[in-house]
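Just passing along the structure, written as structure tokens.
One chain of protein is taken out of this complex; the other chains stay put.
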Amino acid sequence: MEKDSYRLEAFSDGVFSIAITLLALDLRVPVFETVNSKNLFEALLKEWPSYLAFTASFMSILVMWINHHGIFKSVRKTSSELFFANGFLLMLTVVTPFTTALVARYLRTPAASAAMAVYAGSFIIISIAYNWLWAAATGCSHATEHLNRVTRHYRLGLPIYCLATAVAFLNPLLSLGICIGLWIFWAVTMREA
Amino acid sequence: MEKDSYRLEAFSDGVFSIAITLLALDLRVPVFETVNSKNLFEALLKEWPSYLAFTASFMSILVMWINHHGIFKSVRKTSSELFFANGFLLMLTVVTPFTTALVARYLRTPAASAAMAVYAGSFIIISIAYNWLWAAATGCSHATEHLNRVTRHYRLGLPIYCLATAVAFLNPLLSLGICIGLWIFWAVTMREA
Amino acid sequence: MEKDSYRLEAFSDGVFSIAITLLALDLRVPVFETVNSKNLFEALLKEWPSYLAFTASFMSILVMWINHHGIFKSVRKTSSELFFANGFLLMLTVVTPFTTALVARYLRTPAASAAMAVYAGSFIIISIAYNWLWAAATGCSHATEHLNRVTRHYRLGLPIYCLATAVAFLNPLLSLGICIGLWIFWAVTMREA
Partner (left out) sequence: MEKDSYRLEAFSDGVFSIAITLLALDLRVPVFETVNSKNLFEALLKEWPSYLAFTASFMSILVMWINHHGIFKSVRKTSSELFFANGFLLMLTVVTPFTTALVARYLRTPAASAAMAVYAGSFIIISIAYNWLWAAATGCSHATEHLNRVTRHYRLGLPIYCLATAVAFLNPLLSLGICIGLWIFWAVTMREA
């Protein structure tokens, strides 16, 4: 029997895959004065905040998608709440390339704190959206135990992202490090699940 | 048995999910003179018309997709008319990031009336396209009663968007408020369905 | 039984839906001097070649996708040739937003002939790619009769696009009119199929 949530998942997969791909639009071909191979290598290396922000966001969206996949695995029917909780999560996902671009642009400037606070702060809201989706999915699921297992580690997100947002005002690079550390932790613990 | 409308839905899901994600391309990293955290926060706050327009359009496309999903749930076969009614709706959907960018760019300027008239006006045409799709789907559906229920509230779209377009010339912000109020109404009533 | 061509169709649907959506990226928010509603309306109206080119290309890609759908409906297995014929068609599809942007940019300039020749010329190659895909699909299909019916009208594409390319050097607008007339003809005849 076809799952009722089929098109919800297909639509979500579409949004996740596009958002994750659009992250790469912020990797820009460098422009510089004297064009030679040495200068191109140097100009590329100077763009390290872009690469760091791209990797952090790509892995974050990937983990979000894997968890989304985990939640919907046991969902069989849909509800209006599920549609809107999912829509809210997707709206925040779609904004991630923008917050990533902010970090890439301002990480080496005196505005790094604000950029990182917005970036980590957006993941606070994503964590809240995730909890809402989790609650909405529980009502549509036939296996809440599975859901609990999937999201056990992910619940760390909310307090850790709050910490990262606070740290952003003291040390923006440390704040980014906390965000990166979180998805590495998720990746490792997921392997064991 | 596989539904004949399968690829039509997959293609539509693709277009909806890309159009909804491209909305975020108009959230631009602000550029300003003295770079520090306070100025970055201020520069971001000044972009509120972009965030408002983004949210309004994201939710509108989401509601459109949910209704599209509702219509096709009971469609089993396809017809040429269904293909073209659907194509016409998708063409207008794809234009939404453009009309959204218009509003984001001109909402705080003396050209706000024109921008909002184009924005609300595009949703008039979308409502008409939706009605055409609904009519085309009725001929391909085995459960027109379901279709009627799904679209009952959505039919309010045409007169309300006509009102919003007219109001745009008097008070552009009120016009945007009407558009936002409409999808909030749809979201709330859909919950009850 | 799952069709072997399932992922080929899913991938193609993805490319078609993205290419058709990217067409809208060339609808640009106009920038002009004295900002008021009258000037914004005028600036938007002046962009008519963009809207015309967008509509023509959107409908062309839509018809191409509908035909692609028609061809694969009777395909059950895949072959390497099918993969590459399909890949070649997708490569040309992906280029359409670029040729469309050329027309939108140069239709009102003395370079209109070159822009339209490139645009119509790209559809000549697309027609050839389409014929190759049709031949490759015939070998993988269980219902070649269906295939013949689907593509009967589409075969007009090659000679008509050759004509449109030639006409481009004499009258670019007429050339665009021929391209638009062709998909209207397809849309109408498809209804009857």
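All chains are identified by letter, namely A, B and C, in their written order; residue positions are counted from 1 within each chain.
Criterion: contacts are C-beta pairs under 8 Å (C-beta built on N, C-alpha and C of every residue); 3 or more make two chains touch, one makes a residue touch a chain.
Since the structure is predicted, the reported quantities are computational estimates derived from the model, not experimental observations.
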Among C:Val15, C:Leu133 or C:Cys179, the residue in touch with the chain that has been omitted: C:Val15
Hidden-chain contact residue, picked from the options A:Phe16, A:Trp134 or A:Tyr154: A:Phe16
Given C:Leu45, C:Ala111, C:Leu174 or C:Val188, the one touching the chain that is not displayed: C:Ala111
Absent-chain interface as seen on chain A, which is shown: 9-10, 13-14, 16-18, 20-21, 23-25, 27-29, 35-41, 44, 55, 58-59, 62, 65-66, 69, 187, 190-193
Positions on chain C where the hidden chain makes contact: 7-8, 10-11, 14-15, 18-19, 22, 25, 80-81, 83-84, 87, 90-91, 94-95, 97-98, 101-102, 105-106, 109-115, 117-118, 169
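The criterion applied here is as follows: only the chains that are shown with their structure count from here on.
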Approximate Å spacing (C-alpha centroids) for the pair chain A, chain B: 25
Separation of mean Cα positions, chain C and chain A [Å, integer]: 35
Multi-partner residues of chain A (each touching 2 or more other chains): 18
